[in-house]
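The complex appears here minus one protein chain, its other protein chains still in place.
On to chain A.
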Amino acid sequence: MSTESPSTIAKVLKPTILILIAIVAISSRLFSIIRFESVIHEFDPWFNYRTTQHLVKNGFYDFWNWFDEKSWYPLGRVVGGTVYPGIMVTSALIHNVLHFFNFPVDIRNVCVFLAPMFSGLTAFSAYLLTKELKDSSAGLLAAAFLGVAPGYISRSVAGSYDNEGIAIFLLVFTFYLWIKAVKTGSAFFGLLTALFYFYMVSAWGGYVFITNLVPLHAFTLLLMGRFSNRLYVSYSTFYAVGTLLSMQIPFVGFQPTRTSEHMAALGVFGLLQLYAFAELIRGYIPPKQFQTLLKGGIAAVAIIAAVGLTILSFSGVIAPFTGRFYSLYDTGYAKIHIPIIASVSEHQPTAWTSFFFDLQMLIFLFPAGVYLCFKELKDEHVFIILYSVFASYFAGVMVRLMLTLTPVVCVSAAIAYSTLLDTYLETSKHVLAVTSPDATAIAAPVDVTPEVKPAGNGAGTGSKKAAAKAAAAAAAAAKTPAKSADTDAKAQAKAAAAASGKKRYPIFNFDSRALVVLQLTWFLFMFAWHCTYVTSGSYSSPSIVLASRQQDGSQMIIDDFREAYYWLRKNTKEDAKVMSWWDYGYQMAGMANVTTLVDNNTWNNTHIATVGKAMSTSEEVSYKVLRQHDVDYVLILFGGVIGYSGDDINKFLWMIRIAEGVYPNDVKEANFFTPRGEYKVDHDATKTMKESLMYKMSYYRFAELYGGGNAVDHVRSARMPAEGPTLSVLEEAYTTENWLVRIYKVKDLDILGRDLKDSTAFDKGKVRKVSSLKRK
């Protein structure tokens, strides 16, 4: 009874803890809902939300064939073929199931709460993954870490209805299934891996990470001489089924057979087949002939592969790396060649502060966990090591990829942390062999056989021969069949022998135990506080509703975006075309229901550059562009009144840069800088700057707000001239309460056929100079 009771308690405790972790994970993501309301956040989520609405309303087939003529005017966008439909289908499915059971939940609420719900599942899959690597107590820790780690919360708060919200769950779960498949060698788990891989492909472009990491794992195992039938079965199942399934997503299409990102997976698949074939033949031919055959075979395959690859890539059948992917390798590439990628803030490299901010103490427990993985070094630990190294590189290159690093940091920090607790909470008086439960069985008898010790010490140096000897000795001592051909058993025995080489003692003093355990617990508290602080302070802002503190400490809600979009929705004609910088395209389409020229799906650089040109050139030039594109309204963000730094004047340089890339004759970046090389908006602003449409729209009538004189731009802390810019081709249509959003209507051609500049001047009562008449 006394021996059974802990396990009974554990049986009850584990699910309870997991459920509690899920509740914590979900509720820590609800700050924004409590503070504001159940609303979709930011930019991309608005597109996902709009398409989900379409899917729910019109059904799957209509969604699949949807041509959206309201975006990228006049080009339009084939939505069904250019989205990762995973998240939309998931929420539509949840919505329909709930409605089937007569729970009349609005689709918006399904979308808003989707990411938090999935974070609970992510925590659970982290538990499963870590359990495969160490034990269930480490699993619980990993689940708790991943549940609240800000690195993951940043993309999965309530309302952040984006692909990453479900993709991280799929990533972790696919990796769990893969490890399970490699461990068991079962085609069933291989198939499950493929199915979840398919789900991942349908949900997020980051699936490429799986497509490369899993083959890399298989390849590394091959190099380590750990080829086994388990590996063969699991990888072949995964690759064959997974690739076929992934090609069903229209956006992916034939990429798995044609682009370089996917070639590694194909190559490893081929290599495994060849290796397995060689292994098969080895059983039927005498060794000497086999050597000759092997050498010839390797040479032939290498030559065929090299020639084939060269021909295929030169003839263009295999595409080179796509730009976004390539910029991960050559970090200077994007800056020069694709400014549109470089302009996105989440594509910037990661400063060390972000790592600490997002992961706090996990970031330095993480290498310790990797070290422990090296100590065990079973197949699954190799995977975690590879994952750690590559994910930390990618996270360093791009802030956004912090998301893929976070799970492995949590898992491996949990391994380190739980090993610490194991060591300092172990109360039994026995000598500890190794922490791994499977190895204990073998290692325990080894400890009491003194003649094994020298061999065991030899194994410590990493020599293979000594290890094999030790393994044999250990196996003999443990009365287990010594001639086991399975490499896995050998590896286990090796680990056991290595561990037995150095004796481990329990922690003798109570104060040492207490010190470590209490300190660690305190750090856990700090971690929890840190996570709450970061989540509440930095990651829970919906960014379409802003909150600021007034001088008396009371909260002020700035709701200008929705005000402007609502105005557009109610006051413009059905098919009004509104031009704005691409950042606001999705929001406008989602909230204002107007036709946009460019949006956050930045697939057409030329079109974006055209908008950039219209913004950065003089009225005469840009009016032509506006007319050509049937633009009715222009929408800009201006933060100068309340000091909102993310406004269009601050983004203006990117517009100029992108426009210059396509129209180098019309737009020149250097002209926007003063001779001293500064970017100025006040008296010192250059002529080109002052004449640009963006500048004029931003500061039109700005000085009037201050009664002439003392007009101060609070973002750039610049004193503005009392005489503001004049507009002749646009007229102000609407400006929101805090001036955050300004909407201008594009004037029609003058009815008398005059120049719009002249007609405006005429309306103001200014008489044209005779000289200008003569010129005409």
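As a convention for this text, a contact is a pair of C-beta atoms (placed from the backbone, for glycine too) under 8 Å apart; a residue touches a chain by one contact, two chains touch by 3 or more; residues count from 1.
Going forward, contacts and distances are computed from a predicted model.
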Choices "Oligosaccharyl transferase subunit ost3/OST6", "Fanconi anemia core complex-associated protein 100", "Cell division cycle protein 16 homolog" or "Hsp70 protein that interacts with Zuo1p" - which one is the UniProt name of the chain not shown: "Oligosaccharyl transferase subunit ost3/OST6"
Contact residue for the chain not shown (choose from A:351, A:425, A:556 or A:705): A:351
Selected from A:59, A:76, A:253 or A:664 as touching the chain missing from the view: A:664
Which residue of A:396, A:590, A:612 or A:725 touches the chain not shown here: A:396
Full-complex contact with the absent chain, from A:21, A:365, A:594 or A:746: A:365
Selected from A:7, A:509 or A:550 as touching the chain missing from the view: A:509
Chain A residues touching the omitted chain (full complex): 224, 331-332, 335-336, 348-357, 361, 363-368, 370-372, 374-375, 377, 385, 388-389, 392-393, 395-397, 416, 419-420, 423-424, 432, 462-464, 502-509, 511-512, 515-516, 519, 523, 526, 529-530, 533, 657, 664, 669-671, 673-677, 686
